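Only a single protein chain was left out; the remaining protein chains are all shown in position.
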Amino acid sequence: MRKIADFKALEKHAAELKPRLALRLPGADLSSGKREILICGGTGCQSSRSLELLEKLQKEIRAAGLASTAQARITGCFGFCEKGPIVKVFPDDVFYVEVGLEDAMELVENHLKNNVVAERLLYRDPQDDKPIMSHHEMPFYKKQMRVALGNCGLINPEEIEDCIAADGYLALASCLEKRTPAEVVGEVKISGLRGRGGGGFPTGIKWEVAAAQPGPVKYVVCNADEGDPGAFMDRSILEGDPHSVIEGMAIAAYAVGANQGFVYIRAEYPLAIRRLQLAVDQARAAGLIGRRILGSRFSFDLELKYGAGAFVCGEETALLRSIEGGRGEPTSKPPFPAQSGLWGKPTIINNVETLANVPQILRRGGDWFASFGSEKSKGTKVFALAGKINNVGLVEVPMGIALREIIYDIGGGIKNGKQFKAVQTGGPSGGCIPAADLDVKIDYDNLVAMGSMMGSGGMIVMDEDNCMVDIAKFYLDFTMEESCGKCTPCRIGNKRIHEILTAITEGRGTMEDLDKLENLAAVIKDTALCGLGQTAPNPVLSTLKYFRDEYVAHVVEKRCPAGVCTNLLDFFITDKCIGCGLCKRGCPVSCISGEKKEMHVIDKTKCIKCGTCISKCPTKAIIRK
Amino acid sequence: MVSLKINGQSVEVPEGATILDAADKLGVHIPTLCKLDIPEFSLHNHGASCRVCVVEVAGRRNLAPACATPVMQDMDVKTHTARVINARRTVVELILSNHPKTCLTCPKSTACELQSLAAELSIQGIAFSGQSSRHTIDASSPAYVRDMNKCVLCRRCETMCSTVQTVNVLSGLNRGFATCVGPAFNMPISDSVCVSCGQCVAVCPTAALSEVNNGAKVWAAIRDPDKFVVVQTAPAVRAALGEAFGMPAGVPVTGKMAAALRMFGFDKVFDTDFAADLTIMEEAAEFIHRFKHGGKLPILTSCCPGWVKFFEHQFSDMLDVPSTCKSPQQMFGAVAKTWLAEQLKVDPARMVVVSVMPCIAKKYEAGREDMGRDGRPDVDIVITTRELVKMIREAGIKFAALQDEGFDDPMGESTGAGVIFGTSGGVLEAALRTAYEWITGNTLEAVDFTALRGLRGIKEATVDVDGIAVKAAVAGGLGNARRLLEDIRAGKKQYHIIEVMACPGGCIDGGGQPYHHGRTEILKKRMKALYAEDKSKVLRKSHENPFIKKLYAEFLGEPHSKLAHELLHTHYVKRPRM
Partner (left out) sequence: MDAEQCRCMDEEFKELDDYIGQFRDKKTALIKVLYEAQRIFGYLSEKTMLFVADRLDVPAAKIFGVVSFYSYFTTTPKGRHQIKCCMGTACFVRGAEKIISAFEEKLKIKRGETTTGLEYSLDSLRCVGACGLAPVVVVNEQVYGKLEAPDVDTILANNKG
């Protein structure tokens, strides 16, 4: 794309490009006979072979002689990754799920050629098994409100023209043309936007502090080191709408007086890196970043820096040390990065989702953004629903929605009709919320009050088959491995917590250990150097609070109620046994006896609980409890 | 100024001060472990990593590390609430849960900061147990032992090695529970670019880093009837030894030290200061030769083995710049095993030369391949001041009550110039005293070169020698030496003569001295003690030492004679930079 000269030129350009999206926007002309087929090209759907599907569809379209009326393109993540590959047909608003290569011909033949929806490929309501005709009628999408994810599933992230057609960079352009940096900061403050990556610090105030720092050199950093296991909204935004992040960074830079930005991105996200780099190159070629943007006096450029597999680098001071080329060891705050950050210069660090909201706020106004959400948590939030839930995926909802609505209305309830036990929010720094609190309105402050936190918005649903002590141990295993090792409480304290939890899950725990856990967890929260260490005990404290009976069962009765902790389980052969002898032959310690064609028995005293027999049994006759 | 309250008491401190500074001003004691600041040496280690100094600040969600939290107006700080005490105690118990509980036999026992901290917090049990770190003990170096199992990750050694000394051999390695401090690839330290300056050992709060203890070897030599054991004591030792026996810092204990060594059973008790005078004879002669005949300038002193190894690694393109003189320790040994042996009619093969040094690099130096003669080392055993302290205790000697005694002849006599070798600037001052007189032929009246004294890292002076402005500089600490040498390499600065000591402040701050725990006033007192001893001497110029004159007359001939070269000079080798 040629360099765009100024604000007017961009507006003109956007108007010219609008027809690109004509079929995809609400209110599109259904009678034109033209169709667009958008295929999700996110990591999730790509691993379900969506790129091959795209080629196949294009081939089938050509073969059916529909090339002039129907076009298949790639787009960003629809969020419904579990049902991938996702194919959406515009302007019909028809949403196909789990479309295999073998389905391509049927889809083209039925839908595109004969105007008959391929019902077999539609999403079916798990309650009544009825197919749902319209994308917007799907329970998974009905309650959603997509702002940060607005362009994901709408535009082709690899073409800047699509982005500009969707008003991309207009917010930046109008800031440069019409607003002072202070006005930009003011607008963000009005919006009430809070950091979407962890603690929820008000973004406008962060910018204000950085803007007030003297000196000509400042930096803007985008934290794209999405490390919370179970959270993938940042990856989806970067893959589906990378320009929104670039534009957000440029606006932030203008607001605080920075000319250089860095995106600190996980090396584990190769597709996101590729798309973002492509977007940066395109934006630079179009004069939307670089020297004297859109003919203004403002210059801003950015560079990608790779994270190299350290969760702690999501902590802002650790992230800065990593960008500087060192070990990602956090440093004491204050001074805060907005005062003294990269190479000692004022630096603002915002995460991907936060920055993706910024252009929308500047375009539609801080008041608009603040008009939804709860009192102290404005706007929408993207949550990554995962775990034992029917509809796994990304959902964007207004803040203040009840957990129950997310899990049951949007998420479609618990998988396989099991009983809900807890939902874990906030990743390894968060806590587990029990069924009793399902009606609490989700926002930053309520989650903290429940002993959890927003984090980056991961929501892992657990059912009756999950042992909460085991879950706490899982998280501690994570934070222990990911601790940078700098401060004592995190380096040794979290290790000791993990050891105590291990003892409990192995039946070696005592009631005194539970007190010890509580004290140690409290001290670590109180004394650890950075956010990682301070929040690491949360999964322990919240499970101890809400699921203490499970701990007590492990300690006193030496029993794991969920049937997870192997050391506390006994293996039994039930009457489903056909006496085939496979388990007996497979047992490494020869503790199974029984005659052929008769029910076998396990000698509990010799059994090492390795589980080999279960995997050998053809009739699932062996259980543990 | 910022005013705040600590435990209800008001205090005012400058902006940028920490809570710990404010507490200090009020006389409120907050325990610390990892923190060590020595502003004079640009050592700033307050990473707030140990979390021992945490305090409660009103309005703050969690506890704040006092060492790294800047004060704010109207801050309300509590240093000893139940919450703070419980947190502090838990943190120390956690450290102890991953620390070998072998204090009874630990080389650092009674000097260990962790041990004192546990006592201060009345830790009487450790609530936690579990896996302990298992690091292989690195005993590859002749100078010091690295036992990372005792490391508390204060990172003082790393800060000292990288930011102050710029040797850059240490870095934090791994992460999580496996985190430790070590050299690249965890290689044996003796294979690394480490120069054994010992400043890491000097600041280590525990016995994670400790000198190789040669005390037993010395006792064995003394008790061996076939051996003739002589001892030499470096100038800086006498300025610090008394501190270990309850005497105030800065009281020189030369006479008591000689008495104690004689009580040990050494056959002769000598003084390295004698060899320091000898070094000046050779070095001043070398300087004058280069100065007068257009030789390579500046000349760099070479009596510090840490510095010598440092330039072999880092400035191997400039190996022709340093003086070729061996250090006083090595010159002493070389002369003892030749001239002295002859005089005393002792077979040099039977002679054992022991040196007492403020320095651990001297242990390494004694074993260097370029030292010694006929397969015999110049110096056989090196012990540090700290090992001497232990030996005096082992021998049951009431040190403070000893009567002063003198050194033996002929290698016990020294001038004031030899004495000040023990402090940064002293070698250069001593060299200038002699060089001035030799070049000009006039008597130097003002022998005190005060511009070259003190703890500053780089000191400069211009001395008028027969109308020529001789530019001299002193670098204390290897970081300063690096800066100076880089400037010279880049042609930015020109000097005639430069003294470098690896340790900031020189040998009085050597890696083998009694621990100063960051209190530089102790170092200043040690310096003062040496200058006072210099001043009290009748003879203050090395070339006036009558026994040095005798040595040249009877044995060496003149400075830079063939024999002097053979015994007293050496050469350098190129070593890898990384």
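Should a chain be cited, it is by its letter among A and B, assigned in written order, with residues numbered from 1 in that chain.
Here, a contact is a pair of C-beta atoms (placed from the backbone, for glycine too) under 8 Å apart; a residue touches a chain by one contact, two chains touch by 3 or more.
Quantities reported herein were computed from a predicted structural model and do not represent experimental measurements.
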(request) With the full complex in mind, choose from A:Gly393, A:Gly451 or A:Gly531 the residue touching the hidden chain. (result) A:Gly393
(request) Kindly state which of the options B:Val11, B:Leu117, B:Leu173 or B:Met331 is in contact with the chain not pictured. (result) B:Leu173
(request) Specify the residue from the set A:Gly33, A:Pro131 or A:Gly309 that touches the hidden chain. (result) A:Gly309
(request) Write down which of A:Gly427, A:Gly451, A:Pro489 or A:Pro537 is the residue touching the left-out chain. (result) A:Gly427
(request) Extract the touching residues of subunit A with respect to the undisplayed chain. (result) 43-44, 46-48, 80-84, 226-232, 235-236, 267-270, 305-311, 322-328, 384, 386-388, 392-393, 424, 427, 458, 460, 462, 466, 471, 474-475, 478, 482, 484, 615
(request) Could I get the residues of subunit B that touch the absent chain, sorted low to high? (result) 162, 168-175, 182-186, 192, 577-578
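We take it that only the chains that are shown with their structure count from here on.
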(request) Using mean C-alpha positions as chain centres, tell me how far subunit A is from subunit B in Å, no decimals. (result) 55
(request) Spell out the residues on subunit B that touch subunit A in their complex, using ranges where they run on. (result) 47-52, 54, 62-63, 65, 68-70, 83, 86-87, 90-91, 94-95, 97-98, 127-128, 130-131, 152-153, 171-172, 174-179
(request) Spell out the part of subunit A that touches subunit B in their complex, as residue ranges. (result) 310, 312, 327, 329, 331-332, 334-335, 480-489, 491-493, 495-496, 499, 516, 519-520, 523, 525-529, 534
